[in-house]
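Missing here: one protein chain of the complex. Every other protein chain is in place.
Up next is chain A:
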Amino acid sequence: MSGFKVFEGKAVALDRANVDTDQIIPKQFLKRIEKTGFGQYLFYDWRFLKNGELNPDFELNQPENQNASILIANENFGCGSSREHAPWALLDYGFRVVIAPSFADIFHQNCLKNGMLPIKLQTEEVNYLFLKAKEQPYQLKVDLENETISDNNGFLTAFPINGYWKSMLLNGWDEIEITLQLEEKISEFEKSGGVFS
């Protein structure tokens, strides 16, 4: 996982509530044993028509929305299944940041583990972004160090992020490596008989 400091990119809107991970990556594509190559299946049932052609009505298929790297979504984004294939597919498609008024817990965590930044903003702020993203190209700048997000029209707001995840993202650490430095404590815990035995 590489580090993440300041990120600038084109933002697109997917204004739907409760987008579940079954939509982000449908189950028929979960059979691969690699982490890569899932981007082609992102939002598959929405992106493609039954005959395999691109669905012209789907937001991400519109010509002006191509090559975006920031996704603006609505409340409870990523609910449902724990499949990490969801952030893998978003990343592989090109997204590095997802903005929403709220996220489902497991999805939120899965994003962080893969160097993708989930940003929670107020509903009014997200609504502003939805409006702005209608006129493409719409660029957003995410400054993780300073915990801010801004556009070229004067929009600037801070977003909350837990300090632990922040440094993990900034430095691109291997979390297992960090935990293994506490190996002795884990062994001690196990020797003390753990919980019940």
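The rule we apply is simple: contacts are C-beta pairs under 8 Å (C-beta built on N, C-alpha and C of every residue); 3 or more make two chains touch, one makes a residue touch a chain; residues count from 1.
Everything that follows uses one rule, which is that contacts and distances are computed from a predicted model.
Candidate names were "Sensor histidine kinase inhibitor, KipI family", "DNA polymerase IV", "2-aminoethylphosphonate ABC transporter permease subunit" or "3-isopropylmalate dehydratase large subunit", and the UniProt protein name of the unshown chain is "3-isopropylmalate dehydratase large subunit".
When the whole complex is considered, the residue among A:109, A:136 or A:157 that touches the unshown chain is A:109. Contact with the chain that does not appear here is found for just one residue of A:18, A:55, A:139 or A:157, A:18. Remark: the residues of chain A touching the chain excluded from display are 16-18, 20, 22-23, 26-28, 30-35, 45, 50, 74-76, 79-84, 87, 102, 104-106, 109-110, 113-114, 162-164, 174-176, 179-180, 182, 185-186, 189-190, 194-196.
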